[in-house]
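Below you'll find the structure, written out as structure tokens, and then a few comments.
This view holds just a subset of the chains, kept in their places.
Order of writing sets the labels: A and B. Residues in every chain begin at 1.
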Amino acid sequence: MPEISIGVAGATGYAGQELIRLAARHPAATVTCAMASASTDGNRRLPALTRIWNGEVEPLSVDRLAAECQAVFMTLPDAVAAEVGPALTERGVRVFDLAGTFRLRDRSLRLRWYPATPDLDEPAVYGLTEYYRDELQTARLVACPGCYPTGALLALRPLTDAGLLEGDIIIDAKSGISGAGKKPSERTHFSENHGSVAAYSVLGHRHGAEIEQELDRPVTFTPHLVPLDRGILETIYVRTRPGLSAAAIAEAFDAAYRDAPFVRVDGDVLPEIKHVVHTNFCDIGWRWDQASRRLVLVACLDNLVKGAAGQALQNLNVAFGLDETTGLS
Amino acid sequence: MPEISIGVAGATGYAGQELIRLAARHPAATVTCAMASASTDGNRRLPALTRIWNGEVEPLSVDRLAAECQAVFMTLPDAVAAEVGPALTERGVRVFDLAGTFRLRDRSLRLRWYPATPDLDEPAVYGLTEYYRDELQTARLVACPGCYPTGALLALRPLTDAGLLEGDIIIDAKSGISGAGKKPSERTHFSENHGSVAAYSVLGHRHGAEIEQELDRPVTFTPHLVPLDRGILETIYVRTRPGLSAAAIAEAFDAAYRDAPFVRVDGDVLPEIKHVVHTNFCDIGWRWDQASRRLVLVACLDNLVKGAAGQALQNLNVAFGLDETTGLS
């Protein structure tokens, strides 16, 4: 296989390091540039990756990324991403953004949730691989989904696409602390989270807007921090329209994911975070009460893999015509 | 104060030990009998309570409980509680049950969720202290609420009592592992829970029936295990009826709990488990979106204190005419 030269801009955060870890095992990609989030950051090594990847993280340089990389993964602050992303696509580099700057297509929503948002000649492709394979093949700019939307959308899209639901959609999400990023704060202090659970951004988290965009209907989305490092479990409450059977639900999932290598749907066993960490799987389970038509969906994934670095590489594979699972199984 | 002689039947489990720990500090109660769950269990000490309570847990004996105790707290298997409870009340002992055998007033529901359920001459008083203070004063048999219903009901009752809600009620609960009991099993193994979250008994947990009884309307209740020891956080999704203001919600809570020493409601700060563990507080917070009338409630408590042993002692205080906070602050 010819090697794809890739760059990682924002390589020292948790998602950036996971990308390098995964890319180091990818048989058709090589990390040519690993860069910090700013041009003023000094060089540094990543001790967690010793002998896995022995390069150095260098200061951010758009020129070098453009000169040396065919594809660039960005995990940058919004304002930086808003500049670097278009600068790279203009010079022919295919960009996979893992932050959020380019996810919302509606400009006013984008300005509300990501104030540094740029104007784009061409909208980004939303990189939920399972639903945008065609668009990904020619995409210049890929907005990889947020960790929460990835699980919620993979669980809901088969049902909304098939028109099986009616009424409210409520998404109660539980996330490990790595989802809050690497920057030390009171919110990420060990002692504030050990033995505790906390809801946050209730009725006001920007991932809610992202889910609404892709489902084209309103949702109530509540994220929580739970005392573990990696992983998300989302419990989703919907109601099916009258007259359905359990078989119709199962059939919708089967039709959607029969050929999706990283979505495991099980109508019997409910998923748990421990079965998906360090993998690119999204596991989905469900329980349905015929009398009340209440359907409870449970979706799980590793926020740093399927919710970030893994899905981004899955998108690279599709974009460059490789098998979707290359380097990920 | 005259001492109340109390017995603990089922003293070796987590709730039983917590009862003894709290009772040892109670200025008006003395643990006269601490007994195991079966008459065939041998004597044993409780190393976790050394110098806090130095007695021995003895084999279960109804005769001795009846002879030596004015009040008995039971944390027994359902079938045992179904026998011991009525046998004690018959002999004049006031019984506070912490399991579930006596909670459901509807006999068919009781048989469905607690098959060992006895027929009762007189229904148990449901021991949600804040709502049954009058009945508790003369109660012979008190069915202390489950840990999940305690939080959910304290959050919802002010709103349903005031008629402020309409539509579905969804309760998404996250519990520490001590809620699953002390018996070792794959479900309580450290390695199965560390770094993981799991939903269980989806659309089929008996605490759902208990909440529905007290609210007199259907609910969707989903419990989860999260990797911590003590504590529950419940996120509750409801919709307010048209025309309400935020002030009306705040007023309903204020009216309900202005004089309740153990319920802390805060309209600004959302509660977190770490603030309630090892206390008898139930903390409640909320967020409301006027446009959609979506109201999200968050309730927190320590499942072994306000969700079990603490609330049981709070009930004892009321039943014996003591100040409600005696031994609990």
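Operating definition for what follows: a contact is a pair of C-beta atoms (placed from the backbone, for glycine too) under 8 Å apart; a residue touches a chain by one contact, two chains touch by 3 or more.
Computed from a predicted structure; not experimentally measured.
**Student:** Taking the 2 displayed chains as part of a homomeric complex, how many copies does that complex include in this file?
**Tutor:** The complete complex, not just the displayed part, contains 4 copies.
Heads up, the rule we're going with is that only the chains that are shown with their structure count from here on.
**Student:** Starting from the mean Cα coordinates of chain A and chain B, work out the distance between those two points in Å.
**Tutor:** Distance between chain centres, rounded to whole Å: 39 Å.
**Student:** Spell out the part of chain B that touches chain A in their complex, as residue ranges.
**Tutor:** Checking each residue of chain B against chain A gives 168, 170, 172, 174, 176, 192, 194-200, 202-204, 218, 220, 222, 224, 226-231, 233, 235, 237, 270, 272-274, 277, 287-289, 292, 294, 296, 298.
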